[in-house]
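The complex appears here without one of its protein chains, the remainder shown in place.
Naming follows writing order (A and B), and every chain is counted from residue 1.
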Amino acid sequence: MQAKKFLTGLSAAAMAVKMADVDVITSFPIRPYTGVMMVLSQMVANGELDAEFIHADGEHAQLSIAGAASAAGSRTFTGSSGVGVTFAMENYSPISGGRYPVQMLIADRTLDPPGDFGSEHTDALGCRDQGWLMGWAETPQEVFDNTLMFYRIGEDPRVRLPQFNCHDGYFVSHIPGEVQIPEQSQVDEFLPPYKPVNPLDPQNPVGHGPQIYSDQGPALEAMRANAMMASMPVIEEVVDDFGRIFGRKYPPFVEEYMTEDADFVFFISGAHAHTARYAVRHLREKGAKVGLVKIRFIRPWPTDDIAESLSKFNAVGVVETNTSFGIARGGGILGPEVCASLYDAPQRPLIASFMAGLGGEAITLDDFYFMAKKLSNIAESGRLEKAVYWMGFEE
Amino acid sequence: MRDYTVKIPKEKLLPEAGIVKSPLPNSEQPDMITGGWRILRPVIDKEKCTMCKTCWIFCPDGSIEITENEVRVNLKYCKGCGICANVCPVGAIDRVPELDFDDVPVRLEKLF
Partner (left out) sequence: METQRVEKIRLDPIKNLLKVPVDEYYVPGHRTCAGCGPALNYRLVAKAAGKDTIFVGPTGCMYVANTSYLCVPWAVPWIHAQITNGGGVGSGIAAAYEARIRKGKYKGKFPNVIVMAGEGGASDVGLQSLSGAMYRNHDFLYICYDNESYANTGIQTSPMTPYGARTTFTPPGPAVPEGKKLWPKDLARMIVCGHPSVQYVATASIGYPIDLMNKVRKALNREGAAFMHIHAPCPKGWGFPTDRTIEIAKLAIETGMWTLWEYENREYKINKETKKYKPVSQYLETQDRFSHLTAEHKAKIQNFVYQKLATLGIKVPAKAVAA
């Protein structure tokens, strides 16, 4: 019997970490993710969770300790936000290349300068090339579910990769929502104990990470690329199994919402999809042929699923809650990846990017209505007025 | 769905994640043989040697072997640093030019 609770995203994550019987947790405070560590420390203090709760000397240390604990055979958990995520960056490639399935919760936050606690996805997206799985949760329920699913996917012997478990700072981390908490027996059935491969153990001595000569580089990189791609069928298996055990069936990569006969769609990742759903319903009531396509995994980027989905429409509005100054087409990070996915498709929609929610601002219903108007014009006229719109600065 | 995997031929495969097996204790590491570095070879005078083990403890490469009745240099790995000769309390070790020995790779077989 699943119990229904009203939890913030951070509390939901902590609950999932507890039920996953994590062995080592590394903490360091930074807004807005800190709450997950506060809840976990209380759980450890109460004896509800038996884990080493380490006070790391900074985010770089959090990742160093977590990666090493995983190398020595532990299921590990860490997290951060904003410049904490970028401070730890030296460690991301060593951890993914070492194939240590650490899970890092990112309650995302705008990068400095200056200090801005509000949500933007740039902190995590800036690390998308480091070989970790990465995806955003839209609600506290999805945070709880992703926490369990990401461990299962990342620890799978065919994959063995670390995971960035992301959600929007404040919108998801701090605003409570309904979360079905399963029975421990259900979690145990879904997520077996971690079986490390060649951990650091004097009973079976191995060396992790010797220096290589450059001619040894290509094979190691190709093997890591294959591990990332091998995660795709595993993701499909895991969402099926999750649905079977917990009764919530997620699409593996791409969710389509009210797209049946849509002319144009919003393409989005994360919390603002929640508002987008209301906007889509309201617009549909007024006769607009609009839909929503939500992406669940940024890495591995589901090229074929996106091509198949988006090629059905005449116009796509990529909602970008991130920045990448000087990037191709001048918008955000998702736009070029969407364009690349569609490059070989027989039918390609017109694509416009909408820079929205920057700095942690809400993306309002009015914002979505504005985007819909622009997309409707694009779909009808068959022409782009321009490739990028900056919400709040448009007429 | 396209296949994105890289086909790596078996002979080009490397250990997954670059994790390698450790050598056994008291064995050797065959992927870095260093005897060819030597310019001066240590030669131990068995008459003078007192088996005190000083040369053995100070060899950075573990290339001095002590058995029941002799002290021997592991010529496969010895780099010829000369620490053994420097620390020997009775001066039993000489450093002799490597090319003066018969067992070096390049040797003049006969005159012209």
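Convention: contacts are C-beta pairs under 8 Å (C-beta built on N, C-alpha and C of every residue); 3 or more make two chains touch, one makes a residue touch a chain.
Computed from a prediction, not measured in an experiment: that's the story for all the values here.
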Displayed chains that the missing one touches are A, B
Which listed residue, A:Gly209, A:Gly359 or A:Gly392, touches the chain dropped from view? A:Gly209
Only one of A:His55, A:Arg281 or A:Lys386 touches the unshown chain, namely A:His55
Which residue from B:Leu14, B:Cys49 or B:Val96 sits in contact with the chain not drawn here? B:Leu14
The one residue from B:Leu13, B:Ile66 or B:Leu99 touching the chain left out of view is B:Ile66
One chain is left out of this view; which of A:Thr34, A:Asn91, A:Thr259 or A:Ser376 touches it in the full complex? A:Asn91
When the complex is taken as a whole, what residues of chain B touch the one chain not shown? 14-15, 18, 20, 22-34, 37, 52-54, 57-63, 66, 74, 76-77, 79-83, 85-87, 95
Would you write out the residues of chain A that touch the absent chain, in ascending order? 21, 23-24, 26, 50-58, 60-61, 64-74, 76, 90-91, 94, 193, 200-213, 216
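To be clear about the criterion, only the chains that are shown with their structure count from here on.
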Centroid of chain A to centroid of chain B, CA atoms only: how many Å? 51
Within their complex, chain B touches chain A through residues 1-2, 4-6, 8, 12-14, 16-22
Per the touch rule above, chain A residues touching chain B in the complex are 97-99, 160, 197-198, 205-210, 212, 216, 219-220, 222-223, 225-226, 229-230, 303-304
